[in-house]
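Take a look at the structure below.
Of the protein chains in this complex, all but one are displayed in their positions.
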Amino acid sequence: MSTASSARSTTADSAEAPLLQVRDLHVEFRTREGVARAVNGVNYSVRAGETLAILGESGSGKSVSSQAVMGILDSPPGFITGGEIIFKGQNLLTVGREERRKIRGAQMAMVFQDALSALNPVLTVGYQLGEMYRTHKGTSRKDAKAKAVELMERVGIPGARERVTQYPHQFSGGMRQRVMIAMALALEPDLIIADEPTTALDVTVQAQVMELLADLQREYNMGLILITHDLGVVADVADKIAVMYAGRIVETAPVHELYARPSHPYTKGLLASIPRLDQKGQDLYAIKGLPPNLLHIPSGCAFNPRCPMAQEICRAEIPPLHAVTEEDGSELVGRGSACHFWKETLHG
Amino acid sequence: MPDQNTDPADDPMGTEVHSAFATPTPNLASMESEQLIEKEQLGADGPELEIGREREKARSLWQDAWRDLRGNWIFWVSSLVILFLLVVAIAPGLFTSTSPLACNLSNSLQGGSAAHPFGTDNQGCDIYSRTIHGARASITVGVFATLGSVVVGAVLGGLAGFFGGWWDAILSRITDIFFGIPLLLGAMVFLTAINSHSVWIVVAFLVILGWPQIARIARGSVITAKQQDYVTAARALGAGNSRLMLRHILPNAVAPIIVVGTIALGSYISLEATLSFLGVGLAPPTVSWGIDLSNAVQVFRNAPNTLFYPAAALSITVLAFIMLGDAVREALDPKLR
Partner (left out) sequence: MAEDHDASPAELRIEAALERPVQQGEPILQIRNLEKHFPLTQGILFKKQVGAVRAVDGVTFDLYQGETLGIVGESGCGKSTLAKVLMNLERATSGQVLFKGEDISRVSGRALKAVRRNIQMVFQDPYTSLNPRMTVGDIIGEPYEIHPEVAPRGDRRRAVQDLLDVVGLNPEYINRYPHQFSGGQRQRIGIARGLALKPEVIICDEPVSALDVSVQDQVINLLGGLQKEFNLSYMFIAHDLSIVRHISDRVGVMYLGKLMEIGTDEQIYEHPTHPYTQALLSAVPVPDPSGREGRERIILAGDIPSPANPPSGCRFRTRCWKAQEKCAQEEPLLAVPEVFRGRPTPAAHDSACHFAEDVDIVGAG
């Protein structure tokens, strides 16, 4: 394995400048029924070695924003209508397609939810893994195969030497996900985006795969963006969390802070609705109402129809992402809340 | 969701038509549908409630499809052409008073004139009149062959798909056998042997050779529909086979059959022309574009109008039906996505 990655992390420069910075991203989908505003001004950043978790339900825009970052957005009907995606100092939206393609895979990789559909069923696993080396580095077929075995061993697939010639359907769900992770890892990217990597997996396998991801991140000092709706999965792995709702980030916080002291009613609602293993008997807390229709996002704060604290101002004005501070005004690093009443939510 | 690999429909065909008719998935589709407000869940009246009231009407999937179809210019153009052709086929007398059989050899191979707007063919028959009258044969054969093969194919294929097991095994093998018969060659052999040139014999034969194609589609479509949860739910309620088939499976399986049928219409029309051209299909005194084309082969170099008019008529007719089929396919496709 290369030592370049560790060298990267020791320089002071890279420790300061984020690996990826998304600024004011806007993505919309033009459909027969109208324009669905999937992402409405999203800002986040990830450093090398850091894990950012983007939390949200369906319609929050979390997957769409990461597809935009990777440059794999289905266009049409999706269009990036504003913002910047700055990766290692370069704005990816101004870079040519060929350049973008080179970055994709080599420096930025994605792990998808459904490994069965993300992997080509008629090609062996070894071929697909080897392809990464053959196309990006021009490695010979023999060497590529050896690399594939190495990768499979690294991600914990037993009997890699024999299994390298097998097809995706011959692997179990958890093993397939490991293969996907291996593919993402192959060229030692600086950033990995994992879109619901464990949602389709059983609980015991979930734990294994998340542990693997965390392990690999530490070893290669990669930036990791974890996209999920599962608050439990996130608690283990993330350093900081961005909660999305209706295409906007409604709260950002370091992981411990978010669970202990949420400052947005939506986050509070999500945390309250988790059934605990050690709780029983009463009705579960349920956020009233339905997830938003992206064709008709409510005016003002998109969460207002469902918010227990909603007032007139919430319908009238879209709340900006306020910097969240302590009661005495002292700064809380990395915390923001897009709520007019964040103070009351946090402290009350 | 747990890691369950549901097998794709037990369908070796896997045509493009099928993937387009997969069941709806919850992504963009759920974003597109209107949001309705649950009565308890939303206390105060908000802007969403207003929007909910505006869109009061229920919208079935067929209505959606019709709305799409209406907006497609191809649908209107092809429908108008087809309508026109139907009128020509039903009442050719509206367009010409000359009989297509009033042939006078002394008028052979004349160019366009007042009496014969399209000229005359090598027998001295009026091309314009023959072109007009030829529509009837083509439309009749096309429509009835389609109807016949769709009915036979849909019933047999649907039953095979629904019951599976032995039914399916036997039917699939029979379908294979019929598929193995080359359409044109088989038609030629059969029709030569029967030695009848009646329209209905030709229709019958097209049905005999054409039903397997529809049966395949119907079988696959029924199998896909049968595997849906709502069919299982109906079974769980105690629904009998006839209710399952008629109320649940058929309405959801019929779309691909409609599409294939509409497209097949066009091909049956050209098939008839081909058979008549080869001399095994329709024969005089029946008027058919295929016969005209056959007659034109020898002489069209000197008199191109003998070839041009029947060929143009045939092409326009086939094109109109294929365009219609295309428009219908597009309208039905996204609904079931």
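Just so it is clear, A and B label the chains in written order, and each chain counts residues from 1 on its own.
FYI, contacts are C-beta pairs under 8 Å (C-beta built on N, C-alpha and C of every residue); 3 or more make two chains touch, one makes a residue touch a chain.
Every value quoted in this text rests on a predicted model; they were computed, and no experiment measured them.
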item: Contact set of the excluded chain (shown chains only); value: A, B
item: Residue among A:38, A:132, A:151 or A:231 touching the omitted chain; value: A:231
item: Sole contact to the chain not displayed, among A:31, A:45 or A:58; value: A:58
item: From A:41, A:82, A:291 or A:334, residue that would touch the chain that is not displayed; value: A:291
item: Hidden partner chain, touching residue among A:79, A:167 or A:259; value: A:259
item: Absent-chain interface as seen on chain B, which is shown; value: 1-4, 23-26, 29-30, 33-41, 58-62, 169, 173, 228-230, 232-239, 243, 247-248, 251-252, 336
item: Touch list for chain A against the chain that is not drawn; value: 57-58, 158, 172-175, 202-208, 210-211, 229-236, 255-256, 259, 269-271, 273-280, 283-288, 290-291, 306
